[in-house]
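The other protein chains are all here in position, but one chain of the complex has been omitted.
Going by the order they are written in, the chains are A and B; count residues from 1 in each one.
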Amino acid sequence: MLKKLLNLITLISIYLVWIFPANSADSDVELIKQNWPFSGIFGRFDKASLQRGFKVYREVCAACHGIRHISYRDLKGIGYTKDEIKIIASEYEVIDGPDDEGEMFFREGKESDKFVEPYENANLARLANNGAYPPDLSLIVKARAGGVDYLYSLLNGYKEFPDDFEASEGMYFNEFYPGNQIAMPSPIMDDIVEFDDGTEATQSQIARDISSFLAWTAEPELEERKSLGVKTIFFLVLITIMLLGVKRKVWKDLE
Amino acid sequence: MDNIEKSEIKGVLGWIDRRLPIFTFINHNLRDYPTPKNLNYFWNFGSLAGITLVIMIVTGILLAMQYTANTDLAFDSVERIMRDVNNGWLLRYIHMNGASMFFIIVYIHIFRGLYYGSYKSPREILWMLGVVILLLMMATAFMGYVLPWGQMSFWGATVITNLFSAFPVIGDYIVTFLWGGFSVDNPTLNRFFVLHYLLPFVIVGVVFLHLVALHQFGSNNPTGIDVKSEGDTIPFHPYYTVKDYLGLGFFLIFYAILVFFAPNFLGHPDNYIPANPLQTPPHIVPEWYFLPFYAILRAVPDKLMGVLLMFAAVSILFFLPWLDRHKIRSASFRPFYKQFFWLFFIDCIILGWCGAMPAEGIYVLIARIASGYYFLFFLIIMPFLSKFEKISNLPSSISAAVLSEKFEKDSD
Partner (left out) sequence: MKKEENIDETTESPIDGEKRDFLFFTTAGLAVAGGVATAISLINTMNPAKDVLALSTTEVDLSPLEEGQNLTVMWRGKPIFIRHRTKEEINDANIVDVERLKHKASDESRVKNPKWLVVIGVCTHLGCVPLGQKIGDSKGDYGGWFCPCHGSHYDTSGRIRKGPAPLNLEIPPYKFVSDDIIKIG
């Protein structure tokens, strides 16, 4: 009885694994897989890494990419205190209004504001970037097949154009980007950022930290989700085992 | 009308029951109800489907309190739910994965029916009501997926609604009418939200009818042999209530693993990109539960025929009780039918896989062969077997079958 059910679940799992190819990256190149502290059932974010990644975002990425779904108060999740958040927010200028004269005006950011975007609208963004729109990074890790590994690989995947490649103007070669031509030049290199905690800022370290930060912006609920998951499944397994006992007891009466 | 004896329940409950017989109803249908004693775990999936429906409605209503159905605001409202609403991420992931669970459950439930001949007389209407529920589920799920207004939401909606233009003469009018405009846009989103909220309650109504039809003759059983005496049955409570709870436990574990540890496994990353009418994703794929039908749609080179065949693939289920008229219900006693059935099952998986692949190269050939077998199974094989499959000796009753099984087990 249970065997049939298990067989079916196995079959369904095989089915699901079969669909999975539709979700992986098109490229034939295998992604550079990393061990991330937040992967796995007991995964947790490394807050120090997230804070370094945030610095990378502010100093390198924020010139072109927004993270409009994050509010400054969310930075609590990467370990900043209320006061630190207040200071960070106040470093940004937010458009507010209209005032009593009907004009829009600038004011200092508050913790309740969302992160200010680098461009007022998508068209301005394209204008400043050769027609390409630098996507918002809040969800980028969930919005790309391969997730955080894809992001890390991408940042480390810049190479010279191969001789036989027909390169378009203004594009750059990347091993992992679908089609291999990307409009963004390699954004990071050794020491482009200096880390406050003294960690050596090699390109791969920077890539690791910014990827972790963006994994957090995409899934800030990750730690709560996994810890609640462990508790819930433990509880459900316990109850199911007890139910198995109850079922057997009830059915024992029958021939 | 009916001269039912006055309820003998005492006290307040009895007072209520004599005026509105809820307790008698519950007793008769859920407690004392005689059920075949040999049901296996494949009979759990009906109650699991009902529970999943309730979960979807509850989480859906709570989500609807926070969602905004406007093209400028929809995507952001979903992100607000994920980030700012207390336990919003949990609510969203339960609802999102619940849709997948609902289809897994219902597909297994349908395959159970196919294997054990549950669609045969006198349960034809029970079966057809089930197909209606499947169709309503598909419509509901399709519209629900549009609501977050991601790239797949928008482009999936565009592709599927465009299909209706295949109909000659009136096709374009139908599509414009569906859209409420000249492309998938705000009017479309708004009406999809309303209908997505409405249809589940229609499903509840049809489920009620489905259960009434079920209780006309009671459940089928793995032998396919009718209940002949009381000895063939056991009361629903406590035997099947407790077994259903156990099944629920396993279901919830599987569901929880998805929700908490792989919430986006069955989804598509492109739906985390806000809808952009000016940029088509490289591969437009529907959710996994539509993949077999998507494969059939694309297998046919002609647009209209593809649409008709896709609808036919679901509609053909309505005619099952008349396509298969073999006297024996259960595949347990039909060795030929059994083989073709398992081939059909694998065929559905292959079709699903094809649906996920780009419609080029070898996938086209495989999809065509698989679609061919799909219809062959229903239109040719079933009627053929109805006439020519030998009727082997059946056990005389359910009890006899159960006893002889026990005898075999014990003597091993």
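Everything that follows uses one rule, which is that a residue touches a chain if its C-beta (ideal position, glycine included) is under 8 Å from a C-beta of that chain, and two chains touch if they have at least 3 such contacts.
Values in this document were obtained by computation on a predicted structure and should not be read as measured data.
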Touch with the missing chain holds, among B:56, B:90 or B:143, for B:90
Sole touch to the unshown chain from B:62, B:110, B:189 or B:291: residue B:62
Of A:32, A:60, A:88 or A:239, the residue that touches the missing chain is A:239
Considering the complete complex, of A:73, A:144, A:208 or A:226, the missing chain is touched by A:73
Against the hidden chain, subunit A presents residues 71, 73, 110-112, 235-236, 238-239, 242-243, 245-246, 249, 253-255
Across the whole complex, the chain not displayed is touched by subunit B residues 58-59, 62, 65-66, 80, 83-88, 90-91, 245, 406, 410
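Here, only the chains that are shown with their structure count from here on.
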Rounded to the nearest Å, the gap separating the Cα centres of subunit A and subunit B is 34
Listed in rising order, the residues of subunit A that touch subunit B in the complex are 1-2, 4-5, 8-9, 11-12, 15-16, 18-23, 26, 41, 69, 74, 135, 138-139, 142-145, 147, 178, 218, 220-221, 225-226, 228-230, 232-233, 236-237, 239-240, 243-244, 246-247, 250-251, 254-255
Per the touch rule above, subunit B residues touching subunit A in the complex are 37, 40-42, 76, 79, 82-83, 89-90, 93, 104, 108, 234, 238-239, 242-243, 245-246, 249-250, 252-254, 256-257, 259-261, 263-266, 268-270, 272-273, 282-283, 285, 288, 291, 349, 352-353, 356-357, 402-403, 406
